[in-house]
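A single protein chain has been omitted from the complex, and every remaining protein chain is retained in its original position.
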Amino acid sequence: MSSGSTVTTTVTKASIYTRFTGHQGVMIGAFIVLAIVLVALLAPLLAPHDPYQQNLLARLIPPVWDSRGSWDHVLGTDHLGRDYLSRLIYGARISLLIGFGAALISGLIGTVMGVMAGYFGGRVDMVVTFLITVRLSMPVVLVALAVVAIVGGSLQVVITVLGLLLWDRFAVVMRSSTLQIRSMDYVAAAQAVGCSTKRILMTEIMPNVVNNLIVIATLEMAHAIILEAALSFLGLGVQPPLPSWGLMVSEGKDMMLFEAWLITIPGVALFLLVLAINLMGDGVRDITAPENRN
Amino acid sequence: MLYYTLKRLALAALVALTVSFISFGLLYLSSDPAIAMAGETASDADIEAIRQLYGFDRPILVQYFDWLQRAAAGDLGKSYYFRTDVSALIGERLPTTMTLGVCAITFAILLSVPLGVAAAIRPNSLVDRIALFLSVMGQALPSFWFALMLIVFLSVSLRLLPTSGSDTWLHFVMPTVVLGYYAAPAIMRLTRTGMLEVLSTDYIRTARAKGLRPPVVLFKHALRNAIIPVVSLAAVQFGFMLGGSIVVETIFALHGAGFLAWESITRNDLPTVQGLILVFSLFYIVLTFFADLINAWLDPRIRIK
Partner (left out) sequence: MAFVTLLPQKTEIEEGAVSERVLDVENLSIEIPVVGGMLHAVDNISLHVERGETLCIVGESGCGKSLTSLAIMDLLPKKAIRTVNKMSLNDENILNFSEKQMSNVRGNKMGMIFQEPMSSLNPSFTVENQMLETLSRHRNIVGSQAKDLVIQMLEKVGIIPAEKRLRQYPHQLSGGLRQRVMIAMTLLCEPELIIADEPTTALDVTIQAQILKLMKGLQNDFNVGLIFITHDLGVVANIADRVAVMYAGQIVEEGSVFDIFDNPSHPYTRGLLSCIPVPGKIKRGEPLGSIPGMVPSLVGDFQGCRFSGRWGDAHEQLDGADIKLASTSDKSKTYKVKGSETHLIRFCCEDCLKKSYIFDKRKAS
């Protein structure tokens, strides 16, 4: 409405800060993520038991809220008598490592491709767009499973494979944001005064697309965590005895009809972590670029 | 329109060719496929025999063109494990996966489009908040875990649905829900933003200024325009679903192509895995090709230049 044009909003650092703290989703998400990161970092201090210590005499002890449970194993023990809480705590390390690692690799690939395509246009853009189309045509889960099966499952392999597969959204978003910034007058001005391409990319383009990069990075982190859990669940991801949450669900699956908590506990942990990361990503997008919401 | 179609067709063909090369090359990434086939315990002589029998000793490009030529004729080789034609094997399993995929995408659309429209009509209302809540929750729910929880509650505790197999339509209910819910949030959000955007356009104001009734404004003038990008997204999601069927089919023991993929991957059955990756990719390419055509047909600005 034209009548609203008399209202001016000034965006200051303080107001961005209050926009973050005033955004419920971001605050809840950040709180949960921070808590899980802390738990992962302090795992040796927090875990009551050795997550790999088997005790065949103390198998399948239910959590403490069950009448058969005990405070010695707050979340019970698994089919090999390993303390479930300790495994859950160490499992946070795996999920976070996968999330960070895969997002880092795919972020690097996707950002370089997207920014190049958006900035240089023409043939570069054609090639990148083509590569994105090719990548989207390949079924992620199937390819990841096949490669892990051939190369052999390990944490590094899973991180690398997911990193090499999940760059598509980075490329798509970075390409369109770069295209948008590229057409701004200040980029033309920088070119006019003779700044080098490298300098323009680093000082004009990157700072303006970094918000979108953060949003995609968080969402892809969540994506990678879910995919790792699914791969491990199918037995073709992180290998035992590592305490991956997906693997824990898989190991508990045979007993789930009798001891539902075996799958409920790691599943809820996974759900909470992914939910929290997504809340943060969505929130950052709402705050920095509400028009990109969909 | 004809030029547009031809251009898209050429692109689709080029993508298909590239995908075929990657899906062929992927499995040569690591070690010697002959070793993989023969198993860790096989003797060197056995491995050498297999290598010669399957032609693994030839240059990879020669092998690729050989494979491509036969693939084009519908021959994807013989399965190491099932000892039958890969094409026949996939052809036999594909209908189950297709049924599942169609059910799941229908479920996702029926759930998300009305919800997205309702949310857009009254932004920040209760409906909008519920829709947003569901979509945030849905995106965070790992499908394999959701599937197991459904089994525990619906099949075992309440005894409502069968847990595994593909004999009756009841067997498809849980797999449909599990496969479909994951696509729903994206479609819901796109419908919502699309509707919000369209509802604030000048032509909607014109429609209201003409005195048209709200349902006509909403469903004829607004939804018709807002649905165009949703069609593309639904096609993409449908393609992703077929890829995602591997998790769902494995859990519900639905004997479709996804289950076949899991079986062949765990058994190092390379020709079957290759064939499946190719078939899934091709399907996705064909799907997005048709989605683009439907899009162009729906949008007169593309259809009539």
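Annotations
Residue numbering begins at 1 within each chain, and the chains themselves are lettered A and B in the order written.
In the analysis below, contacts are C-beta pairs under 8 Å (C-beta built on N, C-alpha and C of every residue); 3 or more make two chains touch, one makes a residue touch a chain.
Since the model is a prediction, treat every value here as computed from it, not as a measurement.
From the options B:L2, B:L158 or B:I304, the residue with contact to the unseen chain in the full assembly is B:I304. Across B:I47, B:A186 or B:A207, the single residue that touches the chain missing here is B:A207. Where chain B meets the omitted chain, the residues involved are 201-203, 205-214, 216, 221, 224-225, 298-301, 304.
Heads up, the rule we're going with is that only the chains that are shown with their structure count from here on.
The mean-CA centres of chain A and chain B are about 22 angstrom from one another, to the nearest whole unit. Residues 25, 130, 133-134, 136-143, 145-147, 149-152, 222, 226, 229-230, 233-236, 246, 249, 253, 256-257, 260, 263-264, 267, 270-272, 274-275, 278-279, 282, 293-294 of chain A are the ones that touch chain B when the two sit in their complex. Against chain A, in their complex, chain B makes its touches with residues 11, 14-16, 18-19, 22-23, 26-27, 29-31, 36, 136-137, 139-145, 148-149, 151-152, 156, 189-190, 192-194, 236, 239-240, 242-244, 246-247, 250, 261-262, 265-266, 268, 273, 276-277, 280-281, 284-285, 288.
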